[in-house]
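All protein chains but one are shown in place.
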Amino acid sequence: MSKPDKENKHTNWVLTIVLILGTITVFFPLYMALVIAFKSPSEMTNDVQGALGFPKHLGFENFAKAMEVTDFWNTLGNSLLITISTIVLGILVYSLVGYVLGRTTAKSKHFKLIYLYIISGMFVPFAILMMPLVKETAQMHLGNQLGVILLYLVFYMPMNVMLYAGYMKNIPEVMEEASMVDGASTWKTYWKVIFPMMKPMHATVAIMTALGTWNDVMTPLVIMSGTGINTLPIAQLNFQTAFGTNYNLAFASYILSLIPMLIFYIICQKQILNGVANGAVKG
Amino acid sequence: MKKKMSNRTKTYLCILIPALILFVMFNTYPMINGLIYSFTNYKGYGKFDWVGLRNYVDLFQDERVLKSYLFTFKYALCGTILVNVLSLLMALALNAKIRFKSALRGIYFVPNILGGLVIGYIFSFFFTYILPYIGIAWNIEWLQNSILASPAYAWIGVLIVGVWQAVAMTTIIYISGLQTVPEDVYEASRVDGASKWTEFWKVTFPLIIPFISINFVLTTKNFLMVFDQIMSLTNGGPAQSTESISFLIYRNGLDGGQFGFQSANAFVFFLVIVIISVVQQLITGKKEEQL
Partner (left out) sequence: MSEVILNHIQKTYPNGYQAVKDFNMEIKDQEFIIFVGPSGCGKSTTLRMIAGLEDISGGTLKIDNVVCNDREPKDRNIAMVFQNYALYPHMTVRKNMEYPLKIAKLPKEEIDARIEHAAKILGLQDLLERKPKALSGGQRQRVAMGRAIVRNPKVLLMDEPLSNLDAKLRGQMRIEIARLHKELKATTIYVTHDQTEAMTLGDRIVVMSNGEIQQIDTPQNLYERPRNLFVATFIGMPVMNILEAEYDGSAIVGQDFRIEASDPLKKILDQQGFKNGRTLKIGIRPENLRVGTKEDKNTLAGRVDVAEMLGSTTNIYITTKNGSKVVAALPGDVRAQTDQELFLVPDLNMLHIFDAETGLNILEM
């Protein structure tokens, strides 16, 4: 084991400073958006100062108006409903399917076939399913949040099932044997023994799903178009004309739509970075 | 004597069947449906006729479709290269001996979690107003017109936004990859007297090839399917110069009465993605072998 003798003594300050300066590329667009959101139209003169200068006073009127125009709380509610439902249902369904396939694909050709069938779904881009799904969901009266949730469940199934099935390698079969001998049925063994042991993967799947569904535009756009039900991204799209040339209002709305995810990110940053790295590398 | 296995197998099947039904209903069935429609001239409503392969033939002659493929390929190629080069550099930097490592990594990942649509709107304003303002203030001619208004250069605007957002994810993957290289390998290389440049190419690079291949496949796929930013930055314009394939399928397929035709487009698109992914995997597979 090599001792970390040089670890902390050789901080590369040049690089550190370069990186800190580089964060401007991340902060600048957000700063700009924030600043504009707080200003009033009169402050928006046609020059750099008008656009980037600090607002005269931090009024929240734009935000209040934006919430009204875009029906913010309802839209937020829809986004939350869809994302959280997808995550909860997803974890339940994907872990079950991943468990079954994780245990059977090695031993049975039939199950392996089912596994490959589901995994192949990963290569199907939404564009190809988009149009027929619009018709299908309309026919089945699923042109609403439920339809979106079901579609997400199916769309994210291949990747997550692969993750869970792969994770089963970390859970020895002896767990099920001990539970069987203790008298539990397969179903009970799953919920009492296996499911709790999959916790790290649940976190990864939750995060990947949250990131994927929260900002998604295509699916809700296509499935719920015309119904007036909006998610946060869709609201931005649909109310562009309502904003007109009032950029301050528009930007206030944009900022509002970015806040929930930013809050979530700040709180769970570490888990998110770990989860994403996990999910991407194993997938 | 096989009864015991059956009990467990029964439970397994009970679990799989509902999931499979969902999958067939919302994945396989629509796909087949789409395929069937692609052989018709369905407008999205009303009656339609069977037209066989005519849609597919027309695809290769439709200017707008060809233009969208050109744009999308151009976009994906440049995007993939830019993103991967930048992310690799970023990953090396963020993995080096710097201070505030986790804070910096955290900050640089933010672009990825923000919605593509809204980011598009924000950058749209930036391109349309801010840059020209700066151009006027500092007297830089070519900045004075919004890049998004130019049919020739609008794609660069879209590219900048796409890269801005994509670098984050790729960087994280590269960081993971760099972390799999054991510390002693670097120590050995230092003892052997290698310069940083040699060290990178002879030591680091070969060991992270699997991650490079993952990233190439993922970035290419994501860039090929670009949609959100197009919606908000350019809406496909100016003069349809930034219509991505997904965008066109959506626009004309659902709003433009070209259901059947765009279904064919969608299928070709699907094949293109599969072929490109497979080819990429093969190439990097060979590279891995060579090393």
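The chains carry the letters A and B, assigned in the order they are written, with residues numbered from 1 in each.
What we mean here is this: a contact is a pair of C-beta atoms (placed from the backbone, for glycine too) under 8 Å apart; a residue touches a chain by one contact, two chains touch by 3 or more.
This is a predicted model, so every value here is computed, not measured.
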| item | value |
| --- | --- |
| Touching residue (missing chain; options A:Val88, A:Met140 or A:Met175) | A:Met175 |
| Of A:Lys56, A:His110 or A:Lys188, the one touching the omitted chain in the full complex | A:Lys188 |
| Those residues of subunit A which, in the complete complex, touch the missing chain | 172, 174-175, 177-184, 188, 192-193, 196-197, 199 |
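To be clear about the criterion, only the chains that are shown with their structure count from here on.
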| item | value |
| --- | --- |
| Whole-Å gap separating subunit A and subunit B, where each centre is the average of the chain's CA atoms | 16 |
| Interface residues, subunit B side, partner subunit A - complex | 7-8, 11-12, 15-16, 19-20, 22-23, 25-27, 29-31, 33-34, 37, 44, 93-94, 96-100, 102, 104-119, 121-123, 125-126, 129-130, 133-134, 136-137, 164, 169, 172-173, 175-177, 183-184, 187, 211, 214, 218, 225, 227-228, 231-232, 245-246, 249-250, 253-254, 259, 262-263, 266-267, 269-270, 273-274, 277 |
| Complex contact set, residues of subunit A against subunit B | 2, 7, 10-13, 15-16, 18-20, 22-23, 25-27, 29, 32-33, 36, 46-48, 50-52, 93, 96-97, 99-101, 103-104, 111, 114, 117-118, 121, 123-136, 150-151, 153-155, 157, 185-187, 211, 214-215, 217-218, 221-222, 225, 232-233, 236-237, 247, 250-251, 254, 257-258, 261-262, 265, 269-270, 272-273, 276-277, 280-281 |
